[in-house]
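Only a single protein chain was left out; the remaining protein chains are all shown in position.
Labels for the chains are A and B, by order of writing; each one numbers its residues from 1.
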Amino acid sequence: MSILGSLDLNDIFIVPFLKEPTLSTGIAAGAGGIVVLGALAVALWLTVKGWWKPLWSEWLTSLDHKKIGVMYIVLAAIMLIRGVLEAVVMRAQQVSPAPGFLSVEHHAELFSTHGTIMIFFVAMPFLTGVINVVMPLQIGARDMEFPFMNAISLWLSVGGAALVMASLVVGHFETGGWTAYPPYTGIKLSPNEGVDYWIWSLALTSVGTTLSGINFAVTIYKQRAPGMDLMKMPIFAWTTLCTAILMIFAMMPLTVASLMLALDRHAGFHFFTASNGGNMMNFANMFWLFGHPEVYILILPAFGVFSHVIPTFSGKKLYGYTSLVWATIAIAVLSFTVWVHHFFTMGQTAHLNAIFGIATMTIGVPTGVKVFNWLLTMWRGKLRFSTAMLFSAGFMFTFVIGGITGVMLANPTIDFATHNSLFLVAHFHNMLIPGLLFGMFAAVNYWFPLAFGFRLDEKWGRRSFWLWMIGFYLAFMPLYAIGLMGAPRRMAFFTDPAYFPWLVVAMIGALCVLAGLTSQVIQIWVSVKNRESLMVPAGDPWDGRGLEWSLGCPVPEYDFTTVPNITSREPWVDTKAAGKHVMDPTEFVDIHLPKPTGLPILVAGVATVGAFALIFEMWLIAAVCFVAMWVLVLIRSYDTDWEETITAEELREGYEAHKRLVETTPKVSLDDEFTSKNRGLILEEAV
Amino acid sequence: MSHINSDKGMDSGEYKHAMARYVWGFALSVVLTLAGVVIAGGGVFGASLAWSIVGILAIAQLIIQFWAFMHVDLSQEARPDLYLVMFTFLIIILMAAGTVWVLADLASRMGMGPGGMTGM
């Protein structure tokens, strides 16, 4: 075998099109072309602008939690664009006359990459990014506990995403859906590299996520500001803690199951084969041991976001803090007890299904508690419908519908009729679009000033909300209907004319969502252009309640000039109630921050090349990369000069400067919240 | 609390006390391991009774080693580790026992007796 393993000319994206030009191969070649040209265009742009060096020294090598968080979100945004475009292509395929313009194989690749990307390379980096930016600021920490490991996590996720992007250019992705059940994904039925792309991109990102989980949990456990005991911690930190625990324990089953699948495929093992005593049902079992907690990894951070956005824009304290905390803990623990509901129809006894059906319905209870908490927070509040608040309100309304269809599906007898139908597809999009994406969009709109110092444009933000909201209903309500009529999921085309009108509505909905996404791109562009008028240097642009709003925007690299002493759940509200706009400093001391280092990106880069080598069976290159990766880690272990000091004097100057800024910034009332008068320090009362 | 440094020396009572814990842990582990081997290999008990006994011996040894070597006990400073281990075992029971339960249940419905599906 050559050193290039199974790689050959036919794997290059343009070749199949040249050999057999059809619309389907043309679209594939076009997608590959977009990736290649896009990468070249970005490279050219960076070169022309001379931005390579600042990009490397200020971003790619940074260990600052805020920058790492922003890079996670950028990754999620890029992948979201691809995921939404794929959805639009699939919707278009189903409204065109059967058999449509895509080959069946190509359509299968599309729904597989769409699912894989949306879960692992949009949802996960998005929430990890928001946690990275916000959580340390909320608990009074200066960084994550393990910043180097944090960067490793980031770049491993980027590596995984890069592999999925590479599958557009070199070879194919798998066709077995994002769950990739064997025996279909075994070597006999899926002999090409597609499944290996899935396995190794997930392996990279799941290791990254496990490490992130450890980082978040230890940070919250050890780095809280003095006086902030667990029951004084902000809700977002609580949901992060529960998410972190789920990450620590739930990623392992995925890692184990996917590596077992790799051994089956390439070493002739019999974990999940249909012969020689393999048990393919254990793959579904292990996948969902991961997959169900994963659902709550995705949703809990968004719950945390809403628990801050809603009180802020209702002008009220969060209703029922304690019940929200316990509901979060209950959801986290219960999420480990319901995984069988993803395969009620696999053949186990009704007795076992009934137990898991009941456990599943039980999870609805703490979730319902939360919805009531948010509703009662809004009750009699003075509501201000900013973009973030609109997304939160839209979430509550929509998520409850998804929750109700979830309780329907939790009943095994109903599940037998609806499993693998578009009803299920509508259900989980109904959970994850409001329960994850709306939460993250709210978070970006709400916390954006912390990272960049200016607010986002409200007009385009609200447009994007309405387009997403309406687009969601148009795209997924029809799927509930034809799902109940019997339309199965993952079909390349339908021939039943009764489905057609519904699919046309869904197509319009998909275009609406695409318009919503476009509005968000425009929103960012407009905001960057008008950043001078959107600047909020004094911080706290929304009459916020959490510790993070006590800081100037953008937050300086050291976060806090002094770590505050915490005596209540809302220390910033207390400070403002006492008529102050700067928290009293405690003690100025020298602090140490990690120096930037290129090692994390190198380690992950080598790991990614190694994973690519494994996908195309280049065993020698893979082995070299594996050794090189550990050598790089070893080099780091010899490095003892990796901190830089910020002196107490610099911190004192930072504090004084911020204080002067706050004193000279004119205070504005809530009525001017969304105007250019808002330079920070919004006040509830008219001035 | 420090995990890595003590201001006492190796001739201190504290050191000898700590050492005693390792010696006890080791001695008990040896006894339990050998007891397991004797019971499994000796044929004194019936297979299912012997199966249960070696299982219990293993759990006992597991707890002893967590206590003796990994310093998980009821003291205040070991409390985070204790909670962590207990939570982990809750998850392990859910995942591992759950897996065995689900797969055995599936097998019972698919005519998979011991020896696999070859008999079907």
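Operating definition for what follows: a contact is a pair of C-beta atoms (placed from the backbone, for glycine too) under 8 Å apart; a residue touches a chain by one contact, two chains touch by 3 or more.
Note that in this section contacts and distances are computed from a predicted model.
Trainee: Of the options "Amino acid synthesis family protein", "ATP synthase subunit a", "Cytochrome bo(3) ubiquinol oxidase subunit 3" or "Predicted Fe-Mo cluster-binding protein, NifX family", which is the UniProt protein name for the chain that has been left out of view?
Mentor: For the chain not displayed, UniProt's protein name is "Cytochrome bo(3) ubiquinol oxidase subunit 3".
Trainee: Touching the left-out chain: which of A:G278, A:G453, A:G471 or A:P571?
Mentor: A:G278
Trainee: One chain is left out of this view; which of A:G83, A:P125, A:P147 or A:G654 touches it in the full complex?
Mentor: Residue touching the absent chain, from the options given: A:P147.
Trainee: When the complex is taken as a whole, what residues of chain B touch the one chain not shown?
Mentor: 1-6, 8-10, 12, 14-15, 18-19, 22, 25-26, 29-30, 33-34, 36-37, 39-41, 47, 50-51, 54-55, 57-58, 61-62, 65-66, 68-70, 80-81, 84-85, 88, 91-92, 95-97, 99-100, 103-104, 107, 112-118
Trainee: Write the list of chain A residues that the hidden chain touches.
Mentor: Output for chain A: 63, 141-150, 152, 210-211, 213-215, 217-218, 221-223, 225-226, 248-249, 251-253, 255-256, 260, 263, 267-271, 273, 275-279, 282, 286, 289, 562-563, 587, 589, 591-594, 633-634, 636-640, 642-643.
Convention: only the chains that are shown with their structure count from here on.
Trainee: For the complex, which residues does chain A have touching chain B?
Mentor: Touching chain B from chain A are residues 221, 245, 249, 253, 277, 279, 281-282, 285-286, 289, 336-337, 339-340, 346-349, 352.
Trainee: Hey, which residues of chain B end up touching chain A in the complex?
Mentor: My answer: residues 80, 87-88, 91, 94-95, 98-99, 101-103, 105-106, 108-110, 116-117.
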